[in-house]
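Missing here: one protein chain of the complex. Every other protein chain is in place.
Each chain gets a letter, A, B and C, in the order it is written, and its residues are counted from 1.
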């Protein structure tokens, strides 16, 4: 366990720092932006699609489980990413006049 | 050069994230706290003393240059750390009644 | 070389995620922030497809499949997101979030099979496992344990997020009703513990004998997701979705560990942290605690209150024609939209009323409470759909300044956000929530269908105040009739 810490020291640092950043970064969001922000964040975690792509791309041609599940995973991931960003953009359209 | 990037990927990440954090974290400091904040930050970079200690602690008994310079370095580093934190604390004493 | 470019692409992606999220929390930059993050994501995806190499330097294959999937997902996603009605967007977000969770779970399943195969069956396949070994750039068989740990985490969190989101979605569009049986919370906790225990057991000694338990876990997690969300009141779904959202973030981060992929790791953790904070902020905005939302005691209290509450004093009603009179001869009218307006889908009628009054030379404005409706910005979105111009919408602060100079306030299906108890009654569940001071105006007309309470499930003194008069009926219907009346004035 302990030695795992020092072998993964840098990983741990990255995680800790990201946590701080995640909190700092949205610290002062006005409540009217809560929904778009949620939706934007939702699109960002669609980055999981990268994993799906790797699974898919590594699957041997005979390994149908991997192929099919991977295929599904990529579709779902894309839905998350594309849908997420588009919906967010549409929401923010609503607020654009605010900016002026 | 390029391969240096991927060998030090995580280091680079840590640096980048720290930069963001450094900026985010003091984003909203009121101008009356500028000086104490500067002083506190000044104390924090005294962490360089760790390097001085390592130099000192590694120096072979016959290597006078290392010993003397290392010795000096540790003293200076300590000055930075101790002095820095104490001064900051004194400054902030001034503002303590503000808190109430 | 290619790998280095890939690294850089990932770094860029991570940075765009941070910047994007930062800008998303600032009204002026939100939209470009979203686009920046999207750009970063695109880079990361294509960089992965073309530059990724496993640790034996093998590039990815099955490009056909990958692009097919990308295109399908892309088209469906875009269409769904474009077609959805403004007011149904939280549902959409919930679905997309579920997709992400499912994606994470699927990855875990596949990786588990790989790991299992390569560890216990065909050793010739061990090339692959060595792969994970190095991927986790660590030594010792400890790896498998760590890998398993990550895989299980991804599976459990992902599944919960998926199942939960689906239920949340169902609730938002009314397909699923609030259900809860006695001691459900106990059941949930037990279920969760059971899942974790089995997982721990498998991680320590996985064998050909017990590997099927993996699927038990999968099933258990899905079940938990369902029971976790079922009892929570439909109005709290925005909060729940935001929470599940951060879950999915963590699930994605697990993938990041699994493939030692920084883009996934940073993106996932970032959303995990930000999502959690956002969830808390959302609760604050309605001033409630997260636990309060999850244990749903609020909803419970609501009903009880509603029942127990006796009609304290008497309220006066006002006829359509009188209302028409009052408004046509007013100098300034403020409209306070609330959840009811959304339910009645009366935004267009409302806009029409506004125009007619303006033609009569009446100044009309809208007073928007930050948590009016069922999601932050709900009213902005709703009215924007009926293209009410934005300069007519006033944030709570400005609005409260203007009420004193207002002749008539028309409250359309709003209740809690104009409940004086929030200021006067420390015992009230909404005590402390800033509200719209409609009482400052000369007259105050409230349209709702009955005297029933709103979301908070509490009586509203306002209705019994001298200045206030009730105009019962469905918002849409009432507005349409009102418009006719005004025309005839």
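The criterion applied here is as follows: a contact is a pair of C-beta atoms (placed from the backbone, for glycine too) under 8 Å apart; a residue touches a chain by one contact, two chains touch by 3 or more.
Given the structure is predicted, the values throughout are model-derived calculations rather than measurements.
Asks: Quick one: jot down which shown chains the absent chain touches.
Replies: Looking at the entire complex, the absent chain's contacts are A, B.
Asks: If the missing chain were put back, which residues of chain A would it touch?
Replies: Interface residues of chain A facing the absent chain: 2-3, 5-6, 9-10, 12-13, 16-17, 20, 24.
Asks: List the residues of chain B that touch the chain left out of this view.
Replies: 4, 7-8, 11, 14-15, 18-23, 25-59, 61, 65-67, 69-99
We take it that only the chains that are shown with their structure count from here on.
Asks: Hey, how far is the Cα centre of chain B from the one of chain C, in Å?
Replies: Measuring from centre to centre gives 41 Å for this pair.
Asks: Distance from the CA centroid of chain A to that of chain C, rounded to the nearest Å?
Replies: That gives a centre separation of 15 Å.
Asks: By the touch rule stated above, which residues of chain B touch at least two different other chains?
Replies: Residues 10, 13, 17, 20, 24 of chain B touch two or more partner chains.
Asks: Which chain C residues touch at least two other chains?
Replies: 18, 22, 262, 266
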